[in-house]
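Contents: one structure, followed by commentary.
Only one protein chain is missing from this complex, and each of the others stays in its spot.
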Amino acid sequence: MSHNSFGHMFRVTTWGESHGPALGCTVDGAPSGLPLAEAELQHWLDRRRPGTSRYTTQRREPDRVEILSGVFEGVTTGTPIQLMIRNTDQRSKDYSEIAQKFRPGHADYTYWMKYGIRDYRGGGRSSARETAARVAAGGVARKVIEALAPGCTVTGAMVQMGPHGIDRTAWDWDEIERNPFWTPDPKAATDWAGYLDGLRKAGSSVGAVVEVVGRGVPAGLGAPVYGKLDGDLAAAMMSINAVKGVEIGDGFAAAALTGEENADEIFMGNDGPRFGANHAGGVLGGISSGQDVVVRFAVKPTSSILTPRRTVDLEGRETEIVTKGRHDPCVGIRAVPVGEAMMACVLADHLLRHRGQQGANRGSIGKGGEP
Amino acid sequence: MSHNSFGHMFRVTTWGESHGPALGCTVDGAPSGLPLAEAELQHWLDRRRPGTSRYTTQRREPDRVEILSGVFEGVTTGTPIQLMIRNTDQRSKDYSEIAQKFRPGHADYTYWMKYGIRDYRGGGRSSARETAARVAAGGVARKVIEALAPGCTVTGAMVQMGPHGIDRTAWDWDEIERNPFWTPDPKAATDWAGYLDGLRKAGSSVGAVVEVVGRGVPAGLGAPVYGKLDGDLAAAMMSINAVKGVEIGDGFAAAALTGEENADEIFMGNDGPRFGANHAGGVLGGISSGQDVVVRFAVKPTSSILTPRRTVDLEGRETEIVTKGRHDPCVGIRAVPVGEAMMACVLADHLLRHRGQQGANRGSIGKGGEP
Amino acid sequence: MSHNSFGHMFRVTTWGESHGPALGCTVDGAPSGLPLAEAELQHWLDRRRPGTSRYTTQRREPDRVEILSGVFEGVTTGTPIQLMIRNTDQRSKDYSEIAQKFRPGHADYTYWMKYGIRDYRGGGRSSARETAARVAAGGVARKVIEALAPGCTVTGAMVQMGPHGIDRTAWDWDEIERNPFWTPDPKAATDWAGYLDGLRKAGSSVGAVVEVVGRGVPAGLGAPVYGKLDGDLAAAMMSINAVKGVEIGDGFAAAALTGEENADEIFMGNDGPRFGANHAGGVLGGISSGQDVVVRFAVKPTSSILTPRRTVDLEGRETEIVTKGRHDPCVGIRAVPVGEAMMACVLADHLLRHRGQQGANRGSIGKGGEP
Partner (left out) sequence: MSHNSFGHMFRVTTWGESHGPALGCTVDGAPSGLPLAEAELQHWLDRRRPGTSRYTTQRREPDRVEILSGVFEGVTTGTPIQLMIRNTDQRSKDYSEIAQKFRPGHADYTYWMKYGIRDYRGGGRSSARETAARVAAGGVARKVIEALAPGCTVTGAMVQMGPHGIDRTAWDWDEIERNPFWTPDPKAATDWAGYLDGLRKAGSSVGAVVEVVGRGVPAGLGAPVYGKLDGDLAAAMMSINAVKGVEIGDGFAAAALTGEENADEIFMGNDGPRFGANHAGGVLGGISSGQDVVVRFAVKPTSSILTPRRTVDLEGRETEIVTKGRHDPCVGIRAVPVGEAMMACVLADHLLRHRGQQGANRGSIGKGGEP
């Protein structure tokens, strides 16, 4: 019951605080024999790294990942992989105000109520810096996916910033890497740039919706009834800082549909069954169907804003607070690579589980009905 | 890594299929010394029981729960509590069509792809009948909550049926028990009755949104970063049949807000800090704040409808299917007591975890700032 | 963290008390597609059943096992298998003495200190009746082993009763099924009969040592460093009632050896490497080597004897107690099938884990050294 671990066969335990000497994670369960280099993990970390555009926090962290164990001569050995990232830009500043007051919307209050102590420097353990370790773990997960489900990919995209959604008919996968918002809609990228500049200058912040899509996910991942693939994805995404909602496929929109509208009819294609639609988001009864696995999550606006907010201090006196630190006007942006990493970890975990439990007994269709 | 268990300190393992001889659950971790009678559990099961109104499946199941272990002379002993419910109305019918074809939107297809075998009678393990066991477990969870957090209650309500939401200003907690939809809005209850009658007669179905509220939840439940209270609630709700989305507090609506709008300011009340709003839904940084814990989940329309849908059979031939069995036109109705049970189980689990790990070190406010 | 579960991929949760209406277990994780009938499980239960000779308790229990879920048309479906055994001979007797006093060597005292309540009828949850559920689970485990490691067998034997060991040079596997002590040494069987008759008539009891051997266990099961095969076997055996010690291979005798004596040299046989000895008991570095897996465990004498022993009562008064119930003069006898069941469950669990994690990457020897 580690509160800082997730996954079963592919198990990740993260550690570290925003302003401690380092942070990192232990990845336990990666099969032996996978080539793994620091540079490969660095690629994913660089996507999440702060300070890459004017739309993310100006904290300067190289986020260099070191592999301390589990890899021998460039190949995984099946033993735990320790990944460490040193913190370098823990700017010396005056934390006395934050140490005494509770920032509304932050975890300051609840950490204090739970633990009676908190590392207030940059949010301590509740800081989104912890997600750097997840992204590193996600890099290992992608290697597992590559080995066990070749062709399977995981891609995240921002599909809504504040009240502004994208035009889904303009979806362009290649566009995602071309703009600082990871959005697939070029027009949205342009519009959002102006919108976010305004918010940033005003010292304000805004929420977002991120969509992560797993393509090429084999059918059969997930298990009833509390090891469902969508249940694990929901827990994984909800564990990301500032996430307040998760949905699969049509999600909340499915509530407004009739059974006729919601049915994903099945047809026979050249390579086996194919579906006429994907309202289900690739998961039926908690098990992947072979369609794209589609997850969306809502990120609330960061609570660190320049407008004073009412709060109380440790002595119980009412007061005001303004959060002046380096912050993200839209934390949803940097949540994109984190959401990808979480889906990659969940898929790697379920691929390993599936191989263990059910691999020999899969069903098939159109071959006499025998497994 | 049991796929059929949830919780850590309060751990529930369910078993059983729709048309097997019985179903039930093992509840492990309930403290000793709690009075527990079958009648108390029966109260909650009767709320979920099929056939109580014309808006739910006409399958007739008394859903009588038997306590087979863990209770001695009316009191829990700290050993595992086995709860069993016999199936009685497994109507003998012709399942040959379902056995050969895959019902779109059902788990038929994915179970087959995963296991190469499926109990097609009534959906087998993927049937919502499994949730009867959860509701029984939820009854035990409520006893734990009563002992550890007196005054804490868990109440579910339907807040949207199909496209029709409720008027939240008309919210009346007492109304919930007075209508067959568990809705707090009397006008919605009347409107929905007519709407659902139409769908039912047409052999159609519709989705819904259910809200579950924990009132009186103590501050400090949940732990960073993968044992978050909201993460566990998300997994719990997503594990309920037909659920496609989960949100906490403002949820997806938070994506459209600015930081100023989203901040729950803190003031000093007579009994300690109080919040000016509850956008966060009672959870900050994964830990309860002492405010109401508010969770909503979206239920898709049941896929069992009378309109023929295109599908394939085991031989890979394209065909059509109509599902004629006894089904719920809006499964969201019976999901209300299930959602309550899941929140009760999660809270019981976290109350026990919290007592174990952090109980001695809670912080306080306004008493000199010392824990 | 269920205290009543063991295993990960093959996960067993037992429930029930000595004098409750029933006891049983949930087996979660058995792959789909295995033929499974009640009669097959009954075979193993009959070996552990009380009252089969004058050397075991005279409680009369048919120990009929019912499969309540997880099997469809005689084949496992991959969903949880619920096995239930009804208690029938809960003789109505006067438990008032036991209810008030603590029997030395029993769990009476510690259950009371932990839970503040105990089901004193026949020991409640601490009774060895709980092991009936394990034996049923072991029957399922054997089916998993049969499917994943054909030819692998698990056999238990009593190798010491009280101070009397066996002549290991006389070991005859077939003899084990021919005497009431499951001993492989015919002479010991004869000697022990007279010895135990004497103890039984005197109302006394005696300890024993049981050896369980897994033959045909594939190399590669177990994982460093806390998921070691021998670590899991040690926990499994120590969890059996009255067990006070566990050893692998030479066990405690290895402490007296030099490195030269203890080395199991390796040679090349026709089918690959073979070992010159098996001091290690088939496990090196926590991973199976392909040799016989040899585990021994020590069972203390049952504490239920006719000679009065000094104790205290609930009021804290010093007193004496005599335990008059139906008891086993040598509980080690009935521990033999239980030990077998535990090893079968551990092996099934590790076979499934291994398939999941490392199956594709095993090494080989003498084929160019490449995996």
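As written, the chains take the letters A, B and C, and residue 1 is the first residue of each chain.
Just so we're on the same page, a residue touches a chain if its C-beta (ideal position, glycine included) is under 8 Å from a C-beta of that chain, and two chains touch if they have at least 3 such contacts.
Computed from a predicted model, the values in this text were never measured in an experiment.
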item	value
Hidden partner chain, touching residue among A:G20, A:G203, A:G272 or A:G316	A:G20
From C:L68, C:I287 or C:V336, residue that would touch the chain that is not displayed	C:I287
Touch with the omitted chain, as defined above, among C:R47, C:R215, C:K300 or C:K324	C:K300
On subunit C, residues whose C-beta touches the chain left out of the figure	1-6, 8-9, 14, 102, 104-107, 109-117, 125-126, 130, 160, 162-163, 199, 204-209, 219-220, 222-228, 230-235, 237-239, 241, 244-268, 272-273, 276, 279-281, 283-290, 298-305, 307, 309-312, 314-318, 332, 353-354, 358, 361-369, 371
Interface with the unshown chain - residue positions in subunit B	1, 8-9, 29, 31-33, 78-79, 147, 223-224, 352-361, 371
Hidden partner interface residues of subunit A, rising order	1-5, 8-9, 11, 13-17, 20-24, 26, 28-29, 32-33, 66, 68-70, 72, 75, 77-82, 84, 114-119, 124-125
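Note that only the chains that are shown with their structure count from here on.
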item	value
Most central chain, Cα average position	B
Rounded Å distance between subunit A and subunit B, as computed from the means of their C-alpha atoms	25
Where subunit B and subunit C are represented by their mean Cα positions, the distance between them in whole Å	38
Multi-partner residues of subunit A (each touching 2 or more other chains)	1, 8-9, 223-224, 353-354, 358, 361, 371
